[in-house]
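For reference, the structure discussed in these notes is given below.
Here the complex is missing one protein chain, while the rest keep their positions.
So, subunit A:
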């Protein structure tokens, strides 16, 4: 069978993936007139105007900042909650540990839309509606099942003898967790944190429900807002610029951690 024939679909699919993304990048440097006159072509000059407009007139600066806070706070909180639980489930034998693990893991399969209605009123009661820290907490808890799942499987590869000898040397269980287990799981922790961070940076629907005022918008909401504006004002260049702003951090992370992200995601997908 001809190998050249196999390459054709591979090349075509790469084009199908890359072309729209590159097209979006190019579009972010074009004026609206250029987009209308020639949607496929190159910009006449490297015009940064769209980025300036997005950044200043459409408050992308605020929403980038909000997204950063939600991402960092959410990712850290997930770790603080998930590491001790993963350790206890994986290493400390107690009645019900298997049940607890099953409970957390099965939550990965449950459609959460049903929960979002009560969550809306719960956040309102806690005064955390329209609050990016409230959103960060909801995000953190939503990724707990996945994070616990990945961390337990990672911790199971750490040799038991290490923590035993540390305990012999008089280290308290808290010390073992903090000084032995956490550093030894660092590679798993980094992998799962990158994936959680990408998730939080990209999330759209919970932000749509739980945030209300424009100054609290995350990047996803701000882009959605510009997109609906563009239907009337034709601010396509600005829209492309803000899409570009949204995916550049993800591209950088992906370039650095490409293998980790792919490995983590495929492991996380194996569930059910």
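Just so it is clear, a residue touches a chain if its C-beta (ideal position, glycine included) is under 8 Å from a C-beta of that chain, and two chains touch if they have at least 3 such contacts; residues count from 1.
By definition in this document, contacts and distances are computed from a predicted model.
Of the names listed as "Heterodisulfide reductase subunit C", "GMC family oxidoreductase", "Protocatechuate 3,4-dioxygenase beta subunit" or "Sugar ABC transporter permease", the one that matches the UniProt record for the absent chain is "Sugar ABC transporter permease".
The omitted chain makes contact with just one of the residues A:48, A:162, A:190 or A:262: A:262.
Screening A:26, A:105, A:122 or A:158 against the full complex identifies A:122 as the residue touching the chain left out.
On the side of subunit A, touch with the chain left out of the figure occurs at residues 1, 3, 6-7, 9-10, 13-14, 16-21, 23-24, 35-36, 39-40, 81-82, 84-85, 87-88, 92, 94, 100, 104, 107, 109-122, 137-138, 140-142, 144, 167-168, 173-174, 177, 198, 201-205, 208-209, 220, 223-224, 227, 236, 239, 243, 246-247, 250, 253-254, 258, 261-262, 265-266, 269-272.
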